[in-house]
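Every protein chain but one is kept in place in this view of the complex.
By written order: A and B. Residues from 1 in each chain.
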Amino acid sequence: MHSLRTITIRTTAIASLGAAAIFSLSLAGCGGGSGGGSGAAPIPPPTSHSVTLSWAPNRETEVNKAGGGYTVAISGQPPLDVPYVAASGITPTTVTTTLMSGNYLVTVTAYSALNAPGSTTGSKSAPSAAFSFSVPY
Amino acid sequence: MNRAFLASLLAGLGLLPVQTSTFAGLPVLPQSTAQYSPNRILVKFKPGVSGPARALVAQTYGAQAMTALAYQPDITVVVLPPAQAVAEAIRAYSGHPSVAYAQPDYIYHIEAIPNDTDYAQQWAANNTGQTITTGTWTPTAGTAGDDMSLESAWNAQTDCSAVTVAVVDSGINYNATELAGNMWAGNARHGQNFAADAPTGVGSDPMDLNGHGTHVAGIIGAIGNNGAGVAGVCWKASLMAVRVMDASGAGLTSTIVSGIGYAVANGAKIINMSLGGNGYDPTFDNAISSLQTSGVLAVVAAGNSGWNNDSGATPTYPCNFTQSNLICVAALDQNFAHASFSNYGATSVDVGAPGTNILSTYAGAHATITDLAPGVASTGWTATSTTAQTGGGWLPGTTGVLSDPTAGWGTALYNAGTDDRVYKAFSLTGVNAAVLDARVMVNINSGDYLNVNYNSLGGDPFASGGINAFGATGLNLGTTTWYAFGGLDITPCIGTTCTVGFQLTSAAASTRSYGVQLENLTITTLTLNNTGFATLDGTSMATPETTGVAALVWAHNPQYTYTDVANAVKLGGRPVTALSGITATGNAVNGMGSLAYINAPTGISVIVR
Partner (left out) sequence: MAALLMLAAAACSQSAAPPVAVKPQPRMLQPRPLPNTAPGSYIVKAPADGDKSIRRLFSEYGVTLVRPLGNEQFEVRLSQDPGLEALQRLAAGSRGAVTAVQPNYIYTFH
């Protein structure tokens, strides 16, 4: 027996999804038409998508040199490190990753190798304001 | 495995004969302000991990080379491939079962200490608990570590010359040995004068005839590490002299806004204003807004009245203006306690900075001429009166006090319809500025006048050719409380025959009052020299300490806006208990903290495919 699964998907102001602000779907069990009876559309299986995040470059010299970079924190994911690249001489402000369908919050933190007083591990900024986005099914 | 690669790795581990030095082939560390090497890490393998095994691990993660530390064979230096960041490498190696730990190869510096001869007296840069021998504010010795961490900051930045700082003040002695090489080069006199009280009259020379502006300038940018004197927060600087205060230390709305306009038009990025007043001034407010539009940062003093600027009854301007390009600074003492003279305000005052016993450059040397000492007979005064008054009119007598009427102070009244004058000649030679003051009690009705005049050619200063330095009417301040003029600039009187005088005139129908009494007349002179220093207290000193840090930050980060600089100065400071609740941030300005401060990223966007 399969249990009823309810998935809640909340969208942000992403016009392209063209959906209501909040909606929910439920999945019937497999085999036969015994389940449900509500008439709701079945939830499609989650799919994998390429997601590119970008942000405005920080103006600190130390972020934009060796030892500097950004940490991109996506909810439910290991943090992504975006360091200065010696070969190009810049610290990138974009990163591409693969995410499954769902809703995510992302923050970006900038860091450098210059120690604030009392630190031996460099400096980092406060996290950016959280940005939410959805990866569709 | 690549045998050649393994051979090189094993050679690095000392397991094969090595013809060259341990560090052969390792890239030379670049000149850097980083706290660790950007292209190598240290790896400690677990006991029993053989050389070949270590080399295998390194090859797995793409190491370019590896070598055992001399005398520390358990520690392996791993040179990273170009695309691999230190943080990423540490994560990778740390996760390997053969590795005990991995860490950055930290860079250690001797902290940058300038060789200026009086540097040890600059507690604001490095507080060792030293006694400031020329200090007059208690305490003169404080708590080690309570400073602006400038020695650490100077490892990262000492040169602010790309950021022109306008010192809007009494001018700068731009010939001072410790300042001449750090002056803005926009014109021959390094700035402009808007308070033209110089002996030549209206003039463009921003030479400091007071001393204050030179002290402020030296805090920001006295030449550092030149084996002499003091070191500014900026060892190299571009200081613009914008003279808006006269020799007595007074300026006006009109002179200040003119000076601000000049500074912006000539490329200043930061404006230091160690000055203030107590009335809301729309013109000054608009001038700060214009600075904001131009992307210029203003750093201003909180004031020295010891009161709360936010009380509503006692605002101080420009500190109490609300633009975001304004940083207002309170004063801390050598224990990082709130200096009791310093104004404060949880809304209007942003940060604190060292403001007691601050040694810096000065414009020259002061001397004092005194007269009218109580109880000491004073001679040389000439008195005239147009009305015959029993015991009346000015009479410089044996008491050393001048008063009109002479007899019965607090009981006798001056004559109606009188013109009473008293004056004396003083020799003011070999000096560059002169400021008059005296203790005074004034009781004159409306329509009756007290005037203070001077004449550089001698004679009656109230006759043709005399210059009025002060005037008052309708002031009845009582007969027991002394006031002061607060400094009257008589610089144009410099010469051998300067006469200074006081005049009381009354209307024919005057209902009369108790008159005027004067004592302790003082003429303070300034003689310019290029090697002067002074130790002063005030939010005037805390302000340029902050301005210097702002200039360091902006020079280190040329892409910054004024908002970024303000954030770094305010939020990169060090929390101090004494400032909590009485300043907006609770922070003491910290040079290293501000240089290391990083603004939070913005502008996140996403593309989903």
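The rule is short, and it goes like this: a residue touches a chain if its C-beta (ideal position, glycine included) is under 8 Å from a C-beta of that chain, and two chains touch if they have at least 3 such contacts.
From a predicted model like this one, the values you see are computed outputs, not experimental measurements.
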item	value
Listed residues B:N39, B:Q84, B:N304 or B:T522, member touching the removed chain	B:N304
Residue among B:M148, B:V442 or B:V565 touching the omitted chain	B:V442
Residue of B:M66, B:V99, B:A363 or B:L488 touching the missing chain in the full complex	B:L488
Absent-chain contact - pick from B:G129, B:G471 or B:P575	B:G471
Hidden-chain contact residue, picked from the options B:Q59, B:S258 or B:T527	B:S258
Where the missing chain touches chain B, by residue	169-170, 192-197, 201-204, 212, 245-246, 248-262, 264-265, 274-279, 281-284, 286, 290, 293-295, 301-304, 316, 440, 442, 452, 468-472, 475, 477, 483-489, 538-540, 543, 561, 602-609
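Convention: only the chains that are shown with their structure count from here on.
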item	value
Separation of mean Cα positions, chain B and chain A [Å, integer]	46
Chain A partner contacts - residues on chain B that touch it in the complex	30, 32-36, 38-39, 82-83, 85-88, 104, 106, 149, 152, 156, 556-561, 564, 572, 574, 590, 592-593, 595-609
List of chain A residues in touch with chain B within their complex	49-56, 58-63, 65-67, 69-70, 81, 83-87, 106, 108-117, 119-129, 131, 133-136
